[in-house]
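Pasting a structure here, questions to come.
Note that this complex is displayed minus one protein chain, with the remaining chains in position.
For chain A:
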Amino acid sequence: MSDIAFTPWTRAEMAQRIAADIPDGAIVNIGIGMPELVADFLPQDKEILLHSENGILGMGPKPSPNEVDYDLINAGKQPVTLLDGGAFFDHSLSFAMMRGGHLDIAILGAFQVAVNGDLANWATNDPNAIPAVGGAMDLAVGARNVFVMMELLTKKGDSKLVEHCTYPLTGLGCVSRVYTDHGVIDITPEGFVARTLPPGLSLDDLNARAGIAIRAS
């Protein structure tokens, strides 16, 4: 790996970039984990409706301590609020929204994303791990656009952008864009395409770090 003067984007910077790319009026599901940060950066000048799988459209921010109501929680089981105009509904209708193509964008975390858009984000090959899938597979097949937010490299330094996922799949060919700490990368019929890179990181450096072909846009 080349020794280059470059600072990876922080998670907050990644979240900011995602938030800035969400168009006015979009219906968005934010997955649990790292993507939750995106909610903190949603632009005030746009109306973006957040969907939560447990039956909310128009989810608002965290409540003040005296507003906490444990009958009003998000997919991560944390207390939230409801915006004016928001609605509650049961799980069957909620997953009809997700699976039926009614959400514009789902933002998910990932263990691996393959060059063909395959997503692996629910299980590793660790036999001691407790498997849990939740609503990720429904979002993967159902949202019109699936964005992934993840760091480019694992703690061991392996690239999470891969030729073929080696972890169990969540969905086939579903990811359209990946927001990483090493830049924003689109998934296209021609493969990975770098859309925006952090200052100081060249395409060659990115390719060296990822160990996989990423083209110029």
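Criterion: contacts are C-beta pairs under 8 Å (C-beta built on N, C-alpha and C of every residue); 3 or more make two chains touch, one makes a residue touch a chain; residues count from 1.
Operating definition for what follows: contacts and distances are computed from a predicted model.
The protein name that UniProt records for the chain not on display, among "3-oxoacid CoA-transferase subunit A", "His-Xaa-Ser system radical SAM maturase HxsC", "Phosphatidate cytidylyltransferase" or "Adenosylcobinamide kinase", is "3-oxoacid CoA-transferase subunit A". Checked against the full complex, the one of A:Leu153, A:Leu169 or A:Leu201 touching the unshown chain is A:Leu169.
From the options A:Pro35, A:Gly109 or A:Gly135, the residue with contact to the unseen chain in the full assembly is A:Gly135.
Check A:Asp69, A:Glu163, A:Glu190 or A:Asp204 against the missing chain and you find that the one touching it is A:Asp69.
Looking at chain A, the residues touching the absent chain are 52-56, 69-73, 77, 82, 88-92, 95, 98-99, 123, 128-138, 141-142, 168-172.
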